[in-house]
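For chain A:
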Amino acid sequence: MSWPSRRARTFPHGVHPPEEKQFARDVPIEVVPTPAAVAIPLLQHLGAPCQAVVASRATVALGDVVGRAEAPVSAPVHASIAGVVQRESVATLPNGRHVTTVPIKAAGEQLEGQALYDAHFGGDWPLAGLDEIAPAEIVAAAGEAGLVGMGGAAFPTHVKLAPGPRRPVDTVLVNGCECEPYLTADERLMREAALPVLVGAKLVARAVGAKRIVVGIEANKPEAIAEMRRVAPELGIEVGVVATKYPQGAEKQLVYALLQRIVPGGKLPLDVGVVVSNVATAAALARAVLRGAPLTHRVMTVAGHGVREPKNLLVPIGLRLSEAIEAAGGLTDDAARVIAGGPMMGFSVAYLDAPVTKGTSGLTVLAARDLDAEPERACVRCGRCVDVCPMGLLPTRIALAARYGEWELAGSYHARLCVECGCCAFACPSRLPLVQLIRVAKARLAKMTA
Partner candidate 1 sequence: MTGETMALVGLGSGVMLLLAVVGGAVLGWADRRFFVPVDPRVERINRALPGANCGNCGFVGCGEYAEAVAAGGTALTLCAPGGPAVVGALAAIMGVEAEQTWPYRVIVHCTATTGMRLRRHPYQGEPTCTAANLVTDVQGCIYGCLGLGDCERACTYDAIHVVDGVAVVDYTKCTGCGDCVDACPRGIISRVPFKTDRILAVGCANQDFGNDVKAVCTIGCIGCKACAKLAPSLVMKGNLPVIDYDKYEPGFDFLPAIDKCPAESLVWVGTPSPKDLEALADVEMPVRAEATFDTTVDQTEWRG
Partner candidate 2 sequence: MAVAELELPAAVDDGPTAAERFIAGILPENPTFRQLLGMCPTLAVTAAMKPALTMVAATAFVLISANVMVSLIRHLLKPHLRILVFTLTIATFVTIADRLLAAYLYPMSVALGPYVPLIIVNCIIIARCEVCGSKQGPFTAFADAAGNSLGFLIGLGSVATVREILGMGTWFGLPVLPAVVPRWVIMVMPPGAFIALALLLALVNWYQARPKRRAEV
């Protein structure tokens, strides 16, 4: 069964930033050599931090639990290399979280190179018998493996898969849009490891009891669509092509584009009977359930004019950003801005000792020439931001209210529905930092209601 209509579907508003996928879309995933040390952050997800369970100077093997999740909404972290635990330290993650990390110095036998790649994506993925696995078993495996949403939200997967006695879920959407410019990690994953992705999707559906599974892929990834369509029918999974438009990969927009369901403001896709899962998360779930392997590595893109050899890398969690960049040939002389994630929603970082986390989908390195030299000017109320806002808000009004400290006013313009996708600031002819101002307003409003 394939997607009923071959016409690309999409959502209202949005923007068309330059796609810039050419940097690494045709570069196969490369395994990064085991680094001398990694630093495992104890908080890589949305929720409570883990408690460290290994003492300094203890020896750990790949996949050993380093931090245990003790709160309901939390996820354990595991050693991503074999080695010796060092004294705890702190690190500021790209998203601004200041967390305790457990450094591990490499020692002993390491799983490396092709063997590591095969452990992740190669080998056999049994298609039969998936329906016999108990949902609880899947949820437990996801919890033990420390699975979190790998598209960036980093919400613990076992919590998402066990929504409790709420409305029944009928559809699982697998998010393969990767609408952020520059990033190609998900595309490579779909092209190289379609089977684990789809098996994982099947497991997600099994866990939540959904009958229908749809993979959503943007039209600008024909090879990925072809590969997924080759494998999907075997598993009864539909592959839906959506228009190439940003932010196609945002949950609510994807749900609308593929299913024409509108997620009410302040609610989750769950409330309309949908669970959305990123392709990388699905692949990791397949590995966790069928191979019992925890989440220790992830695929990330390092691309942009600012790196010498743009690549897609399979990296251990806790790798320093600088080492990931070195693996991609290092920074060029005119590199100006390093962004953890894609350029639309990613966070700029300047201190490159920060560790890679489960949610780091890539590093975009912009050169000076990629950056805009236009100065900020006064808002001329042209309404461009209104035209592009996928949430149908009035970004300029919220931002202006935030600038003048009129928090209630900002709230009355539905500031809290903003998903910070960046369309408004991308389209703004006056180059106002709209998203930043809206985030200020959101933070303030959250504080006021707290």
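Assume a residue touches a chain if its C-beta (ideal position, glycine included) is under 8 Å from a C-beta of that chain, and two chains touch if they have at least 3 such contacts; residues count from 1.
Regarding candidate selection, all candidates are chains of the complex that A comes from, given by their letters.
In this text, all values refer to a predicted model and were calculated from it rather than measured experimentally.
Asks: Check 1 or 2 against chain A and report the one that touches it in the complex.
Replies: Every other option belongs but stays apart; chain A touches 1.
Asks: Under the stated contact criterion, what part of chain A meets candidate 1 in this complex?
Replies: These residues of chain A touch candidate 1: 46, 88-90, 92-98, 149, 151-155, 175, 249-251, 278, 345, 347-351, 359, 361, 403, 419-420, 433, 436-437, 439-440, 442-444, 446-447.
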